[in-house]
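Missing here is one protein chain; the remaining ones are kept as they sit in the complex.
Presenting chain A:
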Amino acid sequence: MDELLRYFSSPSNREVLLEQIGQHVYLSLVPLLAGVLLALPLGRIAQRIGWSRAALLGTAGIVYTIPSLAVFVLLPSLIGTDFTSSLNVVIALTLYTTALLVRPVLDALEAVPTHVTIAATAMGYRPHRRFLAVELPLAVPALTSGVRVASVSNISLVSVGALVGTGGLGRLFMVGFERDLVQIPVGIVLTVLLALLVDLLLVLGCRLLTPWERAGRAVIAS
């Protein structure tokens, strides 16, 4: 406890901590957003073009099994970035997020009832608009489940980036191992809190986006 007090009483420690939290949020959530934006069209392609389905799902599965540390180390030589550039982490995590989300996106789109999509087509929706106005909103609940998993995965993977010198709460583990053990529990607790907070925001966001889901549950309950 004294150790904790000592750690938090130092203004410079607090300043560094805030910066690390900020970096951690940036490094985990930017790839999350980018991953969602990439996985949506990919999932749609997998749904609409028969042969692409196995290829996309297979590739996604392989990408996700590559160890993150290996990617962090190899990426600079592949794309010519600086070894400690945070861009490496952003790109790597975007790849992971995309790989993780392709299947949930596909499942979510396929869960849209056929009679609803047929009705939409028959009303005169063109495919693109139908996707945005009908299929995507209906896919939100299933999609959110996937994004929640990806967000937790990203928030924990960002810590690994610290090994190759990028920022985030992972730095606390490095410093902790090297010279100041108290930073390790601080890092763990903050990482978990961050993951919980993001998860809560995702759940709330989903509720706001899908008011009809609650109406449906009320009907089932009554």
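The rule we apply is simple: a contact is a pair of C-beta atoms (placed from the backbone, for glycine too) under 8 Å apart; a residue touches a chain by one contact, two chains touch by 3 or more; residues count from 1.
Everything below uses one rule, namely that contacts and distances are computed from a predicted model.
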> UniProt name of the unshown chain, from "Potassium-transporting ATPase KdpC subunit", "NADH-quinone oxidoreductase subunit M", "[Ni/Fe] hydrogenase small subunit" or "ABC-type quaternary amine transporter"?
Replying inline: "ABC-type quaternary amine transporter"
>> If I consider the whole complex, including the chain that's not displayed, which of A:Ala54, A:Ile118, A:Leu181 or A:Leu197 touches that chain?
In response: A:Ile118
>> Tell me which of A:Leu106, A:Leu138 or A:Val152 is the one touching the absent chain.
In response: A:Leu138
> Considering the entire assembly, which residues of chain A contact the chain that has been omitted?
Replying inline: 113, 115-116, 118-126, 134, 137-138, 210-212, 215-216, 218-219
